[in-house]
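Excluded from the complex is one protein chain; the other protein chains are retained at their positions.
This part shows chain A:
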């Protein structure tokens, strides 16, 4: 424990100094504002385009669901991608600059390195995502003010998926050590594999990918909360397993 605190502090100061922490908060806040905004102006824009081309169609006003649909599509695509790009190098840059060698030879437990990195990424993801969700939520209740069911669970789905992505980043980092590009590609590859496995309808409901594909479905009542729990549990377990594997692998990584 007394090794973890300074390490954690080091991570925090590092990401504060290179502005990555603040940058991710700003980007997530922008996503939070942009999503309800897009939902709000989309009917107007469509209306203008229709007027120009001389088509008269009644365009329905946007609803709370549209706002959340925008939020989840932005977050699940842009938000997660930017998160991986900004924080994907958290472990690999230690290898490429050899900054861990001194610490490890002086008695820093290797397990602690991974645990602290994982905790730190989880903290950044949680704060950023909570900020984004909160901003989107506030704008949405202000502009539409219609209650929706299971909102917290819908938000939690993407959050758990983010934790899964974090564990993937760490596992890939310990496998490829100093190549950030390899980490990026392995995360992308894992997502593609899950998408392909998801083609099979029986498997789809148990894959992590199910979580970020069905936020709006849950809000709209197309699926029940119980349907989500299976894939949520599997995602959480997978994340833990990946982090454990990352620790085991990291203990064997040669450092010089």
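Before moving on, here are some points about what is shown:
We take it that a contact is a pair of C-beta atoms (placed from the backbone, for glycine too) under 8 Å apart; a residue touches a chain by one contact, two chains touch by 3 or more; residues count from 1.
Throughout what follows, contacts and distances are computed from a predicted model.
Selecting from "Glycosyl transferase family 8", "DNA polymerase-3 subunit epsilon", "Transporter" or "Cardiolipin synthase N-terminal domain-containing protein", the unshown chain of this assembly corresponds to "Cardiolipin synthase N-terminal domain-containing protein" (UniProt protein name).
Checked against the full complex, the one of A:4, A:29, A:50 or A:123 touching the unshown chain is A:29. Think of the hidden chain as still there; on chain A it touches residues 18-20, 22-23, 26-27, 29-30, 33-34, 36-37, 40-41, 44, 82, 85-86, 89, 93, 97, 139.
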